[in-house]
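Removed: one protein chain of the complex. Kept in place: all other protein chains.
Then we have chain A:
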Amino acid sequence: MQNELDAVVNEQASEVVLEKPESQLKEMWFSLIANKGAVAGLVIILLLTLVAVFGRFIMPYDPNYSDMTISFQSPSAAHWFGTDQLGRDIFSRIIDGTHISLTVGISAVALSLTIGTILGAIAGYRGGKIDTVIMRIMDMMLAIPSILLAIAFMAALGKGIDKAVIAIGLVCIPEYARIVRGCILSVKENDYVQAARVVGNKDFRIVFKHILPNVLSSIVVRATLGISSAVLDTAALGFLGLGVQPPFAEWGDMLGRARGFIFSAPYTLIFPGIAITITVLAFNLLGDGLRDALDPKSRKI
């Protein structure tokens, strides 16, 4: 009886063994799409991306074409979101601005993530004096309000979309450096990292092959949330007249130039504002969803 039972158990065990292991990515994906907010965020981001790529084919007017005879038109069938002070179609300009906001947001995060990860990895893995020096510089950068620092960088670099990316990217470095360093410190002393050293791995490989993959989740979450704040920073710089220069349509710039007409023509502000809000919200929703999906502790079994 006992033997039979054992045989059954063994059979089941071997069946389980033969089953293909479910990849962690797949598991993560299922847990992500179970989260309604994350799905909403993901859908909006996909739509925004499509608009950014194919926007020129769906915009009804040339976003930079100005016709002073039709300035300050209320939203209508011809001009869905109305026209601005120079008679440009706001709907077309918002579509045009999607491309700029997403590009600046994502490339700024890519820049700060790259530099921040490298600095954080060196600080966290090496420790000691190098750690102190790097992290104190990061602290100094954090002590200055980020938008002020970005303005200072813009003042030094000059205006333009590429300069905006650099300014926002540089300002965000400390955030990533800190988070990467913290993550590395938490895994560095793990046995499997020591094991990697014992079998003869070089430091570089230990960091990138053994440490970072295990802390990737928190970095990805932070980067997704970081895109939303980068989009917001781009808008803020545009609002202050420092970011992307006219005639390019940029949401913050549109807000800034229209702010004098907030009472006479509110639609010139409302629609760019809504565009910024939706974009930021979408990245925040996705970031929160990713955090839940990547954190095994909150994952449902």
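In this section, contacts are C-beta pairs under 8 Å (C-beta built on N, C-alpha and C of every residue); 3 or more make two chains touch, one makes a residue touch a chain; residues count from 1.
Basically, contacts and distances are computed from a predicted model.
K.L.:
Name the absent chain as its UniProt record does, using one of the following: "Carbohydrate ABC transporter membrane protein 1 (CUT1 family)", "Peptide/nickel transport system ATP-binding protein", "Cytochrome bc1 complex cytochrome c subunit" or "Gas vesicle protein A".
P.N.:
In UniProt, the chain that is not shown appears as "Peptide/nickel transport system ATP-binding protein".
K.L.:
Given that one chain is not shown, which residue among A:Met68, A:Ala143 or A:Val199 touches it?
P.N.:
A:Val199
K.L.:
Using the document's definition of touch, tell me which of A:Ser71, A:Ser146, A:Asn214 or A:Asn284 contacts the absent chain.
P.N.:
Residue touching the chain left out of view: A:Asn214.
K.L.:
I need the residue numbers on chain A that touch the omitted chain, in ascending order.
P.N.:
Per the touch rule, chain A residues meeting the hidden chain are 17-18, 21, 24, 190-192, 194-202, 205, 210, 213-214.
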